[in-house]
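Below is one structure. I have some questions about it.
For this depiction, one protein chain was excluded, whereas all remaining protein chains were kept in their positions.
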Amino acid sequence: MRTLIRGGTVVTATETSKADVVIQDERVAAIGVDMSVEADRVIDASDRYVMPGGVDVHTHMELPFGGSFCSDDFETGTRAAAFGGTTTIVDFAVQDYGEGLRQGLDRWFEKAQNACTDYGFHVIVREVNDQVLKEMDELVGEGVTSFKLFMAYPGVFMLDDASIFRAMRQAGGSGALIMMHAENGGPIDVLVRQFLEEGKTEPVNHGLTRPSVMEGEAVHRVFKLAELADTPAYIVHLSSRDALNALREARDRGMPAFAETCPQYLYLSQDDMARPGFEGAKFVCSPPLRTPDHQEELWSGLRGGDLQVVSTDHAPFNYEGQKDLGRGDFSKIPNGLPSVEDRFTLLYGGVEKGQIGLNRFVELVATAPAKMFGLYPRKGTIAPGSDADVVVFDPKKERVLSAATHHMRVDYSCYEGRTVRGLPELVMQRGRVLVENGEFHGKPGQGRFLPRSRIPA
Amino acid sequence: MRTLIRGGTVVTATETSKADVVIQDERVAAIGVDMSVEADRVIDASDRYVMPGGVDVHTHMELPFGGSFCSDDFETGTRAAAFGGTTTIVDFAVQDYGEGLRQGLDRWFEKAQNACTDYGFHVIVREVNDQVLKEMDELVGEGVTSFKLFMAYPGVFMLDDASIFRAMRQAGGSGALIMMHAENGGPIDVLVRQFLEEGKTEPVNHGLTRPSVMEGEAVHRVFKLAELADTPAYIVHLSSRDALNALREARDRGMPAFAETCPQYLYLSQDDMARPGFEGAKFVCSPPLRTPDHQEELWSGLRGGDLQVVSTDHAPFNYEGQKDLGRGDFSKIPNGLPSVEDRFTLLYGGVEKGQIGLNRFVELVATAPAKMFGLYPRKGTIAPGSDADVVVFDPKKERVLSAATHHMRVDYSCYEGRTVRGLPELVMQRGRVLVENGEFHGKPGQGRFLPRSRIPA
Amino acid sequence: MRTLIRGGTVVTATETSKADVVIQDERVAAIGVDMSVEADRVIDASDRYVMPGGVDVHTHMELPFGGSFCSDDFETGTRAAAFGGTTTIVDFAVQDYGEGLRQGLDRWFEKAQNACTDYGFHVIVREVNDQVLKEMDELVGEGVTSFKLFMAYPGVFMLDDASIFRAMRQAGGSGALIMMHAENGGPIDVLVRQFLEEGKTEPVNHGLTRPSVMEGEAVHRVFKLAELADTPAYIVHLSSRDALNALREARDRGMPAFAETCPQYLYLSQDDMARPGFEGAKFVCSPPLRTPDHQEELWSGLRGGDLQVVSTDHAPFNYEGQKDLGRGDFSKIPNGLPSVEDRFTLLYGGVEKGQIGLNRFVELVATAPAKMFGLYPRKGTIAPGSDADVVVFDPKKERVLSAATHHMRVDYSCYEGRTVRGLPELVMQRGRVLVENGEFHGKPGQGRFLPRSRIPA
Partner (left out) sequence: MRTLIRGGTVVTATETSKADVVIQDERVAAIGVDMSVEADRVIDASDRYVMPGGVDVHTHMELPFGGSFCSDDFETGTRAAAFGGTTTIVDFAVQDYGEGLRQGLDRWFEKAQNACTDYGFHVIVREVNDQVLKEMDELVGEGVTSFKLFMAYPGVFMLDDASIFRAMRQAGGSGALIMMHAENGGPIDVLVRQFLEEGKTEPVNHGLTRPSVMEGEAVHRVFKLAELADTPAYIVHLSSRDALNALREARDRGMPAFAETCPQYLYLSQDDMARPGFEGAKFVCSPPLRTPDHQEELWSGLRGGDLQVVSTDHAPFNYEGQKDLGRGDFSKIPNGLPSVEDRFTLLYGGVEKGQIGLNRFVELVATAPAKMFGLYPRKGTIAPGSDADVVVFDPKKERVLSAATHHMRVDYSCYEGRTVRGLPELVMQRGRVLVENGEFHGKPGQGRFLPRSRIPA
């Protein structure tokens, strides 16, 4: 089976070339000027960008939460991802207390049976002990090469610094990457209790009790621990100027210090959490949305290279039936936003506004996450031999984001009514069309597990 | 005319792919897996890297110096560059006092008639006045889109801050890039006079009178002036930790702040300037070689992204007859080192030692300078439609650097006797072989002038 | 002649003690609890602070300006100072172009003949050459131990970095202190010309053309030059956050880096320069008044120790007849504010508001300037053997600042109508009453020249 994508502008993290792309079976065979090859199918990409499929390294499909689950499972979530131009996700398997990492991972393999796109796994480590450290090495050997730790949520996910340090050294030894939720959870919980006692129960207090200074502190601590452990570290969902400055300080002293931010921190703010009534609950996630002045700083970090990745932290909960568990007590609002479908186009908005360049867009949305997490060269680019995960993107198409039209299984959109430019018109995975003209052509279960390589030194 | 480069590993700033490259006339036509096309010539690149030709944005061919000239002219210099894997240079035309920029530029067009590789020009501005500012805009329109200013060499090149600020604002308005020699020349000259009065005349005193703190100061000042002028700036030949830290501080506050370093600052040190007798004169350049502890810091800057480019500042003077003008008075030693032939392989040494990755090597040696200076997409990459400037690089080949074997017209090598790995085995420009098996196949005058685009915002 | 000040609270930079002060002739003889000594005069200081007379190390009496002069001469200026609680000033003698330092100094000795308070001199160096450097050492031997240099006012006062560096090294060798007007004058003048060409002629443009980033740059440069010269340096009239941060950075790396700020930067702002009509001219000084957000930062610097001194830069020009030279061209407005009478009480306002402590107030207003400039232990404190320069201060007295009641010879007050707390009720110099109950008891010419010691290492 051969496909020819003709007449488009091929965009990678480095190149912007008028060129045709030849796809042979599952892989990119060639990129060239006016390729005259026979093909089973010819796709006209005139006036379109031909880009690698997006790689979203931070999703939470079907994550359990207090008896309930994130509203997207792997089937609905990856389908929505595909509509949005993302063809690879890396989801988080969760160790339960008292069990090993493998048991948690096994549950997630089970959940992912119906995935429509390719996927990999990180593992969230809730307990560190000798057995867990040994398992970390084993899993790395099987292609699960990154582990997420928490400095927040005492009693639920939070690890102490000794455990974090032990895990870091283990990861350093095996070439795994430590990912960190960097908020200092202890003082935050003190503030939460105080606010509730004072009757401050509305959603915006979620943000007011998680001040950015505690994110900055945590990021600083991560890189001091990593310095001592002599290992890289990666901050997930970096949300604030304080955190970015701590990251920069580490990078300036030569540390292999990395971080992602998410579209919500680039476009939404604490003002959204303060919307009247309970609507702010739709915007409750952790770290919380910050005041609007943090946004330009994050764009600056993306532009200058201090932030390497944009992912989503996709963790959807329905407004009706889930978010409303927190009416009268903001601390009971499920933390998380739906975003997996919107990332590609929202980030492209930065190109439209001149905040980032076109190649940098591709790097952030696909190439860098693929390289950072051991998926390259299979994923994250359009190059001979790479998986033919391709987005034909119409940069001029205007549309309005809305829960009425999105494909995520959640009853609201954080971007309801926002007009965006750019549409992933045709989305292909390993040479097969997943989405075309707004129709889904994929099948549940066709997504493959992606064993990932060790982190490059 | 069609050429097929078969079986190699194509390396760009992003990709590392086993792929064939098809060249049609002067341009890259396609890159693909097992390309079965007819070709006039097939080059076997098995076990070789196929890389874009190097882009060296800092050379001084036939630069006048005190009645004499840099020992390489455009013919010999670009020939040597080609042997070293570099297929594009950007040289500096010099305005003389009392004349306009165009007159200086015209002289350089004349000098470059015999160039063997493609070339562009920056212009060195020695006087800023209304006429010169107007000319800057005109030259930008003709593809000369960068201007170099000096904070050093009072009475010869140095501009005061008012002039620098005026030039920066003019450049900002037209999309030109200001390049800065950042050393505070005033105090340096005070020290030089003092050292000479004290009888300290040996070459090493060149370094001792140009302390790195005065480079750091100057870099800091550049970016404060640029901040006020609201324009990007680019530091040439950044040599020290002090300067790098000043650069980082500017980048951390979101400035479009850029810099190059040179191989001599990565591999040589003040110890070389202190070699016995007058031999240290071979290593006299400005900024001077620093103490060895600065080197790892510069590699860290290249790895982390704070330094964007590696160029040479190629300015060769013969040891006999030129450098020896400074016997008994270090301040009379012509400033400059031969390096245009060695850059590509020396920088590749960083890949060998794990200091930078392979894609980052290509980015530093070719892609980033091409993009920074408006040569992309013609130069700096291997992509459909780009000029077929290609290096077939044998990464395993060991050889010894020496004046006896190099092709630069200068009677010594800074790296005499150093064993390096990696050889640009075959070098091609616009589809024609320039160098193959140690033979030169090019002709003087075949190099073309490259008008350059404005700097991207 | 013996005086007993009884029943007050003696406040020094360290102490706050209920104690009596015994003055024998010109000096403090003893401080003690319930001193029962016979005295020629007994002063009741109940409910009063007994503090050292203020030391103002930055005044410009009778400074020539464009054919005119600052409106206060030494007689009127020191009289006003005394009313305000200041008993020692250090004024700036100015070298003219083409002459030696001594000639300038001699002119100032002449001007100071009628001083009512004690005084010393700094010398402003406008030209640096071998002769001037030699004179610097001579003057230090005669008690003129500090020299002021300018980085602003090209063509009038500005020195290049080579000259500054030479003067710094000379000062370092003789134990003199370099004082620096730190604004980068070159770009500022470019902006001034541009604004005038654009028809922006109102007073506020004085501020807009002297942005704080150019003060921060200059302060940074001072301490890099001083680091290379291995000598301390002192910034005069530091006005902005940018400058304070540059100072802090120098101090953090262990430099002997010092600075003063002035009351106008603590209480007034760019908003005053933007008052309607031409009234803003009353507030034109250099560096200019900044936006109000800088003020708290400066208080923080005073509190934390990074700023050591508060002086006035007293340089009064009448609104009618002098300031109005700049109607229609802000660059012609004489630069300077009247302030010598108000400093003591205005700074005490910081104690009232909790911005600084009471001992810190005395340190800033008297002790630290005396120590910094070699006047201690004669001046700056109340201690056995010190000159009996004493202020009996009523901290509760409220009054309104106004040109109608102040004693400076200038037709406006920057603080017109402002209510302040605290009055220097009785002011004494060397045991003789200068001011009491609002009456002046001193005589022109009774002030003495103060030779000053070298700066302590």
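Per-chain residue numbering starts at 1, and chain names A, B and C are given in the order in which the chains are listed.
Please note the rule applied: a residue touches a chain if its C-beta (ideal position, glycine included) is under 8 Å from a C-beta of that chain, and two chains touch if they have at least 3 such contacts.
What you are looking at is a predicted structure, and each value in this text was computed from that prediction instead of being measured.
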Displayed partners of the chain not shown (whole complex): A, C
Which of C:G66, C:G98, C:G254 or C:G417 contacts the chain that the document leaves out: C:G254
Hidden partner chain, touching residue among C:G141, C:G328 or C:G357: C:G357
Options A:T76, A:T145 or A:N184, residue touching the unrepresented chain: A:N184
Candidate in contact with the missing chain, chosen from A:L105, A:M214, A:L247 or A:A383: A:M214
Hidden partner interface residues of subunit A, rising order: 154, 160-166, 184, 186-187, 189-190, 211, 213-214, 216-217, 220-221, 224-225, 227-228
Interface with the unshown chain - residue positions in subunit C: 10, 12-19, 22, 24, 27-35, 245, 248, 251-252, 254, 297, 300, 303-306, 354, 357, 363, 367, 377, 381, 383-386, 456-457
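One rule holds for everything that comes next: only the chains that are shown with their structure count from here on.
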Path length in the contact graph (subunit A to subunit C, fewest steps): 2
Chains most often in contact, by C-beta pairs: A-B
Centre distance in Å when subunit B and subunit C are each reduced to the mean of their C-alpha atoms: 51
Inter-centroid spacing, subunit B versus subunit A (mean Cα positions, whole Å): 39
Where subunit B touches two or more other chains, by residue: none
